[in-house]
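Left out: one protein chain. Kept in place: all the others.
Lettered A, B and C in written order, each chain numbered from 1.
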Amino acid sequence: MNFPTQDFAALAPVGILSGGALILLLSEVFLASTRRGYQASLTVLFSILAAVAAAGGGSPGVIFNGQATVDAFSTFVTVIVCAGLALSALVGAGWLRARQAERGEFYALALFGASGMALLGSATDLLFAFISIEVMSISTYALAAYIRRGKKPAEAAFKYFILGSFSSALLLYGTALVYGAAGSTLFAEIGRAQGPLLVVGLGLVAVGLSFKVAAVPFHVWTPDVYEGAPTPVTAFMAAGVKTAAFAVLTRLALVAFQATPASAANSFAWVLAALALVSMLFGNWLALTQRSVKRMLAYSSIAHAGYLLVGVVAAAAAGAREAALSSILFYLASYTATVVGAFAVVAVLERRGRSLDEEPADAWDLERFAGLGRKRPGLAFAMAVFMVSLAGVPPTAGFIGKLLVFQAAISAHAYGLAVVGMLTSALGAYYYLRVVVYMYMRPAEDREIGLISPAIQVALALAVVAVIVLGVGPETVSKLARAAAAIGM
Amino acid sequence: MDNPTVAQSGLWLLILLPLAGALVNGLVGRKLGKANVALIAIGAMVAAFLSALVVYVQVLAGRNVASGGSENWFHVLGPDGRAMVSIAWGLWVDRLSGTLLLVVTGVGLLIHVYSTSYMSHEDDAGYARFFTYLNLFVAAMLTLVLGDSLVLTFVGWEGVGLCSYLLIGFWYTDEQKAFCGRKAFVTNRIGDFGFLIGVFTILSIFGTANYGQLAAAVKGHGVDTLLTAGAFAGWTLGRALTLATLGLFVGCCGKSAQLPLYVWLPDAMAGPTPVSALIHAATMVTAGVYLVARTSFLFALAPATMATVCLVGALTAVFAAAIAFFQNDIKKVLAYSTVSQLGFMFIGVGAGVYFAGVMHLVTHAFFKACLFLGAGSVMHGMHEDTDIRNMGGLKDKMPHTRMTFLIATMAITGIVPLSGFFSKDAILAGALNSENAAFPAVGKIAYVLGTIAAAGTAFYMMRCYFLTFSGKPRTKVAEHAHESSPAMTGVLWILAVLSVVALLLGLPRFEIFGRWGEVFGDYMHPVFAQALGILHGEGGEAAEHVALWPFAVAWGVALASGALAWAMYVGNLREVPGKLARAFPGFYRFGVDKFRVDELYDLFVVKFVKNGAWVLWKVVDRIVIEGIFVNGIPRVLAGLGRFFRLGQNGDLQRYAAVIAVAAAVVLWVVLGTGAR
Amino acid sequence: MTPLQVYFPLALVVIVSAILAFLLVGLTNLLGPRRPSAVKSGVFECGSDPVGDAHGGFGVKFYVVALLFIVFDIEAVFIYPWAVLLKELGWVGFADMALFAFTLVIGLIYVWKKGALDWE
Partner (left out) sequence: MVPSSYYLALAAILFSIGLFGVVSKRNILIVFMCIELMLNAANLTFLAFARQSGNMAGHAIAFFVIAVAAAEAAVGLAIVIAIYRTRGTLHMDEVRVLRD
């Protein structure tokens, strides 16, 4: 029996991320210093290292006897997750310092979470996926409760924890049933099994994953948790958790679609299509009525899960599979850049109480954005870019992503979903542009300009550049996405 | 100057110059002071106009200028489901887009100059904001015009919509104006949805959205060609293209304010007047006409769509003219007139006389911009009062404004030697002679409706002119009105001269005009050759009945109708209202001098026009669009949203129950269908 | 022997003890005299009225220690099968477990330095 050196080497990005987390934990207790500025930089450094290791590590393929597959797909996901982590860490630095809460644990937890996400991107085994999900989720539960003042963070973490472990339990029970039906939890083996036990098991697993991607009706936790969690954490959740969960959902969906009985595959496609439909409708719809921008973004992330699910459904058709997969990956990349940027602006403008313990009721109200175009043209411009991208207006990243997804759906003959997607994104533009209207067309309520730090400025600049570059010159990234889509399942 | 590479690099410069102006003014404009802001904005426009001229020299020399085209923007899946096809960042100037290029940069430049004076009452920040949006708009409009694919045109399409939205709501303090912006937003989103459907359909049929490639793809194919690959396999080309072009036309209806999506345009008048002139008269609203002309070879393969375009245009022309009869706000009159004139353009492109539609687009840009800017000048003089009943006698106070307004009014009315006559009548004569494979009668119907609309146009425009400038001042404000600054009147004169000179474009093909006969049509012919070939058979041209009588009818109608207006508001008939008032004591109470005219007007209009048009307007605008789309749907959505928000009541266990029930449903579905 | 036979004595004990428990409590309830009075129904705490809630909070320290115990204790489930099979797994297994233990030790160091193990 040889030491599986190569298998471990293939997971070098995960090693870098979790090693970085350990280093940050130790440095937090040993370097008892009041200056903690290095922690965010260190986190960014580790995420860059991990991304480089992932991109440079090649594609060794199947590792650990099939439990994971390190390929172009997982590399793409890892890089997105690392980008989301780095941006969120930069946002977190300024945000936490202003609340006197900057500690190494924050970054360590984020790094642990990111390592779970990176693992999830390469998971081809249900148990492996379950453990990766738990690594990711437990870190994000703790991150959500990171701010100990006030009622909201604890409540958000609590809801996230209870509902998250509830869905994990469903997923695990489903895994157990699949294990019973197939005698194994490897994706490759699952495809060969059949019978009602397998169908029920896969159904429960699908429910668990739908929870993680926040698809209606498994979205109920999203608005509350996104609102209550510290804003940088929300950004990280919206970007990273969604990306990782979609990665594994996509891989699993391909397995389920290829499951032997065609009727079962059909019914899974139906379920996913229904989830996509209601997610697009309800996500956009409920976002319409929100006055809190943070909560609006939470609903919008549900809607975007719907658009991504359209891509997953399109992947069911053999002809459009590659286009659909690459569109999902591109969409995830563009959504990560956009949503982290949008939450960064929310973090800047968040209303703070007079004392650290106070929680103002309307901390993220639309009024906070009134007159921003005059007060801070740069910040307003950045937010306008993010909103326009989320609305899917060209020439931004969001437009290309939507166009690719809908085109894949049409190629897969999912006309209904494509049309509903276009209609709901037309509807969605209303609430995104309402933010723009407030920024440019409403007089400011006060002269306060919010909290802005160099780190957040860097994060915003990077996000804006990414959104515009992905919109104007997406070819580099989408070529990578197409290469990654050719996963040999 | 005739080095093509210079022109090519100039193409991107054309878009980037106004964009750079917008960026500078947007980010630091409020600190620069008004003079510098104006300098930057106008400098960008001058440079863009000069680049446009450089490019146009190439086009005149018979060369089309393309830039990019090989630089990939992104790839989409081709119709066969395997190969990826590329959408490129490419710009393309031929005679059609070149002409629009000149209009956009030229008229845009003039309106920028005008605005420096018109907007001078704004504070520094507002001034910078205004020019930022204006420059941004020009950049987006140029993208729309120059883009060499439907996707790139869509980029500009969305951009101009966004700028229009921002500029309508420019004076944001007013709740009513915010609402108007919303109306524009909703109708434009409906239009965008249609546009996207069209783009996706075309992508699925041909696997490309590039105009040149599309033209090559349909070359040699007829309506009955069977599609073999892609999402529309098994359909005939004509059927698939009918779907695609109808989608595109819904987009055109939204952007170009056609029935039933026209409602936003009159409300868009809430924005500053130069904006109305640039965006809502000269450029953006004509984008739909441009799009139909640009993709003429696709529309030509879908006769049903052509008929729809033609009919919708004709109905809009009549309908909007009828509404304009009972408007008293000078800008509203002009707005409905714009809707009506856009209808004429659609008759042109729908009936297959593409060059006439485009020509009317150009001449309309000149005279309608002139009219709007004249209205702005009047509003300045009248202290922002826009009600023509309060004006009168301004001809002595504002001589320049009056003269230019009169010239432009005569142009739009169709008085003979001016440009509007030739472009409008080229459309109507062309429609009369056109043949539509799907609905043969459509050309004749459009001709009749168009002639009625032309008569209406002559009347309400003359009414507007006479009420504003003739007679005696009817209010104190009107007595003290003053002429505007040279920056404004100078621009007015340039536009007035242009709207006369543009007649050279439209001379009909009569012996006496020699080689100037239909010069614009000949010039545009290469652009539309393919579409005309499809419509009239390969190599064959439309039968050239250059009969004199349609022109004579049109001239007569315009003159008669204008004369009636003159008679009612200036001439002998003026006494009629007074006599009526004495005859019917009920009116006597209103027998004050300034109201006489309107009483007759009401008497006249209420009986014949208002009731019908008003009911229609009420139904379409207030109930269908405003009631259902603008207010109704959002209200229903918000109401239902509130209902569903009850579920989001913060109780964790309710959430868990929702998840559990949903999981049970999912299991039921997969078991019910999957396990068997 | 079938499993049933092996576990029969155990089952017997369980059944007997269960019967006994119910019997004793039930008989007391049935047979015992019952004469409630105000004094008897009143709370009794060394002759004085009770102060505060019986559900008093524990110090948060208890929870922290309990949490740490759970986490470190559970890791033993991995060590036990590993220890049984150590010979077969060889150096590969040793290296794996070393990595695992190393991570745990870093966690322990962190907890220690953080002061979570100090009772005071």
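Quick note on the criterion: contacts are C-beta pairs under 8 Å (C-beta built on N, C-alpha and C of every residue); 3 or more make two chains touch, one makes a residue touch a chain.
Quick caveat: nothing in here was measured; it's all calculated off a predicted structure.
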{"item": "Which displayed chains the hidden chain touches across the whole complex", "value": "A, B, C"}
{"item": "Touching residue (missing chain; options A:Gly228, A:Gly283 or A:Gly450)", "value": "A:Gly228"}
{"item": "Residue among A:Arg99, A:Lys152 or A:Lys375 that touches the chain left out of view", "value": "A:Lys152"}
{"item": "Touch with the omitted chain, as defined above, among B:Leu13, B:Ala431 or B:Leu652", "value": "B:Leu652"}
{"item": "Residue in contact with the excluded chain [from A:Ala40, A:Ile138 or A:Met383]", "value": "A:Ile138"}
{"item": "Chain C residues that touch the omitted chain in the full complex", "value": "2-3, 60, 63, 66-67, 70-71, 73-75, 77-78, 81"}
{"item": "Hidden partner chain, residues of chain A it touches", "value": "127, 130-131, 134, 138, 141-142, 145, 148, 150-152, 154-159, 161-162, 165-166, 168-170, 172-173, 175-177, 179-180, 183-185, 223-225, 227-228, 286, 295"}
{"item": "Touch residues of chain B, complete complex, unshown partner", "value": "645, 648-653, 656-657, 660"}
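In the analysis below, only the chains that are shown with their structure count from here on.
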{"item": "Gap in Å, rounded to a whole number, between the CA centres of chain C and chain B", "value": "78"}
{"item": "Chain A partner contacts - residues on chain B that touch it in the complex", "value": "26-28, 30, 72-77, 81-82, 84, 89, 125, 129, 151, 154-155, 158-159, 162, 165-166, 169-170, 172-173, 178, 181, 185-186, 189-190, 192-193, 196-197, 200, 203-204, 230-231, 634, 637-638, 640-642, 644-645, 647-648, 650, 652, 654-656, 658-659, 662-663, 666-667, 669-676"}
{"item": "Chain A residues touching chain C - in the complex, by the definition given at the top", "value": "1-4, 18, 22, 25-26, 28-30"}
{"item": "Partner chain A, residues of chain C touching it in the complex", "value": "89-92, 95, 103, 106-107, 109-110, 113-114"}
